[in-house]
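Starting off with a structure, shown below.
Apart from one protein chain that is not included, each protein chain of the complex appears where it belongs.
Take a look at subunit A:
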């Protein structure tokens, strides 16, 4: 009852245009996109990941600085065989609703999310698990469908543990409205898509995530960047993120704000229809045309002038920190003259016309289109919603498009290269050789074999210029001087790492 009273008081306070900040221990944060469901298995957005890491815990934790795996809800784990993992669970952990954490919770969660008909939004995050079984109160085994060396990475990321009794009763929609986890913050109020209020979990276990410091986190959805900035000026917001580079640069010149920049795992690239799905005579079926596209774009200039911050030019179809993401492959320097020559050799001395699709970052896409125009590739620019473009792409109707992929912050090359080059509906290359190599790399448990085959595959992708990898993204975090925060390079906002100055 006391908590409820306290909560109501808090909500009332923050609803008024209160300058809630250090003085009342409330951090006001803005989300740009609406979050459809707080239940982390039933949304696929970055905002969802942020709340997931605050409200729930996984069995394992990856230190974002060292990339080392340490136990969180599990204290230790070992591979019983290639497809079985055994965990010793941490004792004495309780969920926010008082339910004790034990093997039953792990078994229930894994069995629930692994079942395809339960409709977990991102199947890739969970469909490698077959089932879980209880050995004793604090020992549990997870059975894999197949060999899956990235299992530890997934268990430290998107797979978090839910309370069995509560989840059985509430289900995804109940969990979305009144989330219950073991994490450093508990959710005290949810207005779906709009407003989330978190409160420090005083009984948080001795987790590698660390102890939460700030008592209240008040999150509001504000889609417009200008409005967000106006609010941080007026003091009704303390923390905004995903601030575009130009605005962040301006804010950095002001004394009252700290602007921190960190790389993200998101990689921007041009996907080209090498397989000829959008038409047999499609120019992109010609490797010389694809190489010409690679040569036509001044990626360094894009990074320096538009993306700024921690972004870098990318040469392979993955993010450099990912396991197996080889960097030493064929790269294409900016050389419009060579691009024109290659086009001429390919039979397009005067260039050609093509449709060009994009779904985000219109500015970057426009700049790329302009480079293509320089070498004679005239484009019919089409900006679509993500889902619409994805569908067109699945139907093989996209000759060339500007795409990005964030790998769900999974630090393993399989999350990107295997996602796109294994003859799935989004594979525009359809190369049998790649499929073979990637199958070996994905299912091997020997790290060296994996690296070897990923390298071979990435080298072939670069040689054939199936894609034109562009750059990695970065995120700008802007917060008032009262707040201390060190962003991590995985685009996950960690409230637990924030404190007052």
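Things to note:
The rule we apply is simple: contacts are C-beta pairs under 8 Å (C-beta built on N, C-alpha and C of every residue); 3 or more make two chains touch, one makes a residue touch a chain; residues count from 1.
What we mean here is this: contacts and distances are computed from a predicted model.
Name of the non-displayed chain as stated in its UniProt record, restricted to "Quinol dehydrogenase ferredoxin subunit NapH", "NADH-quinone oxidoreductase subunit H", "Peptide ABC transporter permease" or "Arsenosugar biosynthesis radical SAM protein ArsS": "Peptide ABC transporter permease". Note on the undisplayed chain: of the listed residues A:168, A:230 or A:394, the one touching it is A:230. Within the complete assembly, A:367 is the residue of A:70, A:177 or A:367 that touches the hidden chain.
Looking at A:203, A:380 or A:395, the residue that reaches the missing chain in the full complex is A:380.
Taking the complete complex into account, A:247 is the one of A:247, A:330, A:444 or A:488 that touches the chain left out.
Residues 225-226, 229-230, 244, 246-247, 250, 298, 301-302, 304-306, 362-363, 366-367, 369-371, 373, 380-383 are the ones on subunit A that touch the missing chain.
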